[in-house]
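One structure follows; several queries about it will come next.
Of the protein chains in this complex, all but one are displayed in their positions.
== subunit A ==
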Amino acid sequence: MALLQIAEPGQSTVPHEHRLAAGIDLGTTNSLIASVQSGNASTLSDDQGRDILPSIVSYQADNILVGQTAQALSIEDAQNTITSAKRLIGRSLQDIQSKYPSLPYEFCGDENHPEIMTRQGAVNPVQVSAEILKSLNLRAQAALGGELTGVVITVPAHFDDAQRQSTKDAAKLAGVSVLRLLNEPTAAAVAYGLDSGQEGVIAVYDLGGGTFDISILRLNKGVFEVLATGGDSALGGDDFDVVLVDYLVEQAGLVRPLSPSLERQLMKQACFAKEQLTDNDQVDITISLDDGSDWHTNLTKAQLNELIASLVNKTLRACRRTLKDADITIDEVIEVVMVGGSTRVPLVRSEVEKHFNKPPLTSIDPDKVVAIGAAIQADVLVGNKPDSDMLLLDVTPLSLGLETMGGLVEKVIPRNTTIPVAKAQEFTTFKDGQTAMAVHVLQGERELVEDCRSLARFELRGIPAMTAGAAHIRVTFKVDADGLLSVSAMEKSSGVESSIEVKPSFGLDDNQISQMIKDSMSNAADDMQARMLKEQQVEASRVIESVQAALFADSKLLNSDEITVIESAIKSLAQVSQGQEVKAIENALDKLNDSTAIFAERRMDSSISQALAGQAVDKM
């Protein structure tokens, strides 16, 4: 065994090392991956020079195809070729079927865990997204020449907790480490802000294939502060296609249900016609019907505009409300940044221009801007830019609350609250002698439970019997920097506690995820073990590195005994992490983490007072 190296106290062991990181735009229709190389963020291409990867996965008899090769099969093999999985992720079956009634899939699984039946068996939308992430990860490894330390994955700002959690689960399945989930409009603002150097209030209008976001941000000295965000997680360019398909079905005198391949063909033609009408005033459409005959028609730009007008209007209403939430007038907005392929539709551009009273900015490629922004953030988060003063302050898109008596929702964290956030609220019992309380966590703006999204339910048991209203139950909501919620409840007088990572309702649970990871490996048990060992070793070296750097910088905050304890914990972790015992590494990691708790707290407090002192000096 090689001898372990230990640094002299007060000396950094950490030479500056460039770590590989990337930003991933996991889109409804298309996905991209970008990275910062020699100071420039750019998208990474596949071996054929294409940077856009269609978000399409096709399950064939003996392999899984992703991207262009899957796209080629989307009509002839519609049932086994899954497009727009992002629209299905984190949703219930009922939700999916009421929003998208004509999907060409055979659904199975239960109400809260819908799956699609393919010739490779049932697949969950999370698994479909994981295939896309795997493909992008491989591309990045080839382009950058090594394994990625971490990635930033973008999500629509309007994604709810279940959709965010499912996206993170997909990354876990794909074996990529997530540094942060970043909101798409915020990513675009970063790319735009750093490129232009503008300061002031900007609006980001992001209309993708399946989602719409509007975010209002204030840009100031490297700080990107989201003032408010709004939108619709089920409104996008695909919906333009849907109204167009419905129109074509009606014009052609077709009666639903149609065959899956005819539905797909109509969708493809509608999308093609929409794109053609960006630069042309009319387009010819030909549909090959199931009986072998062709049906022809012609569509004008004016007809398209009429069909999509109410959808575009819906986005403008969201803009109005979001500006109001941000407490910003239209005149204060210095720039409107357009993001997402659907902002190419001429009616969208002209209506946005009319609404904001200024021509929208389209100079940055609306398809790439999100991935580029995510790459910039990934580069900072992974530690490649220690002197960067960039800071992203994002918000919760939807209010979070609890069910109270009468089926009403009590909001605990209102929408547009800056994250991370922790808020507590006290509740009490309704009946004499009540010893348990059902905690039902909800997300949404409406007053009634039935109109909000149910995120989780859990029970607080063992409350001492008291008269109604005497117990004090404190429920704490915490939202982390990824926008993910955890909830805990505690009865104050007895200290009875119960908590939950908000997770179960629509996603996968941890057991299912590890089972899927196992299943995906050829030599399951060994591979799993090897993967876990490697993960723990990487984590160990990361923690050792960061604690050593902390000791180097701030050992003055510790007395010599404390330093000895930490150093011995480092030493033993370094030793066991050379071995093969996953559990032993975990234990040594926990021990080191415990021994540095006070140190970390002191460092944080000391940097807070230093930051202020620095500012006071600046003012003089």
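Convention: a contact is a pair of C-beta atoms (placed from the backbone, for glycine too) under 8 Å apart; a residue touches a chain by one contact, two chains touch by 3 or more; residues count from 1.
Following the convention adopted for this analysis, contacts and distances are computed from a predicted model.
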item: Candidate names "Zinc transport system ATP-binding protein", "Ethanolamine ammonia-lyase large subunit", "Co-chaperone protein HscB homolog" or "ABC transporter permease"; UniProt protein name, chain not shown; value: "Co-chaperone protein HscB homolog"
item: Given A:Lys168, A:Lys268, A:Arg321 or A:Arg349, the one touching the chain that is not displayed; value: A:Arg321
item: Residue among A:Asp95, A:Glu275, A:Asp365 or A:Asp480 touching the omitted chain; value: A:Asp480
item: Absent-chain interface as seen on subunit A, which is shown; value: 150, 179-180, 220-221, 223, 225, 310, 314, 317, 321, 324, 377, 380-383, 389, 391-393, 417-423, 478, 480-481, 542-543, 546-547, 550, 592-593, 596-597, 600-601, 603-604, 607-608, 610-612, 614-616
